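These notes are about the structure you will find just below.
Note that one protein chain is taken out, while the other chains of the complex remain in position.
Moving on, here comes chain A:
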Amino acid sequence: MASSIIKPGLLVALQELQPSSPFFKEGQSIRVTGKLQSYSVESAIAIIVDGGATLLIDTQHLRDINFRINSIYQFIGELLIPHDGQVVLKARIGRNVDGIDLNLYHQSIRLRRKFEADIVRSKTT
């Protein structure tokens, strides 16, 4: 197990995955959360939605996960951004997070980013 190879999945809201966002990079490791809108067994592609934004999730490498429409799921994986085509998250981790307080989750992400920025600042000073 090479710990340096596995990057952390940065916490990102689906609405933030716009081309202008610093998280919108090919191969970026991110963690996303959303309600399962649809799932195709043939293609293993799931579509999750949160706050009006959607994202395709490639779930072919996931094991031991059952998909239920309208349940909330969290995925950690790498962004694939084709030149012509829809952005897909190639998931390596997936879990059901039914019961999560999404409002609290998003507020907490904002607090965490400020805190983590302070950690980086304190390291450099």
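Going forward, contacts are C-beta pairs under 8 Å (C-beta built on N, C-alpha and C of every residue); 3 or more make two chains touch, one makes a residue touch a chain; residues count from 1.
Heads up, the rule we're going with is that contacts and distances are computed from a predicted model.
**Student:** Pick from "CST complex subunit STN1", "AP complex subunit sigma", "Glutaredoxin domain-containing protein" or "Translocase of outer mitochondrial membrane 6 homolog (yeast)" the UniProt protein name of the chain that isn't shown here.
**Tutor:** "CST complex subunit STN1"
**Student:** Would you indicate which residue among A:P8, A:P22 or A:P82 is in contact with the undisplayed chain?
**Tutor:** Counting the whole complex, the residue in contact with the absent chain is A:P8.
**Student:** Need a quick check: the contact residues on chain A for the chain that isn't drawn.
**Tutor:** 1, 3, 6-11, 31, 62-65, 74, 76, 92-95, 97-101, 104-105, 108, 111-112, 115-116, 119, 122-123
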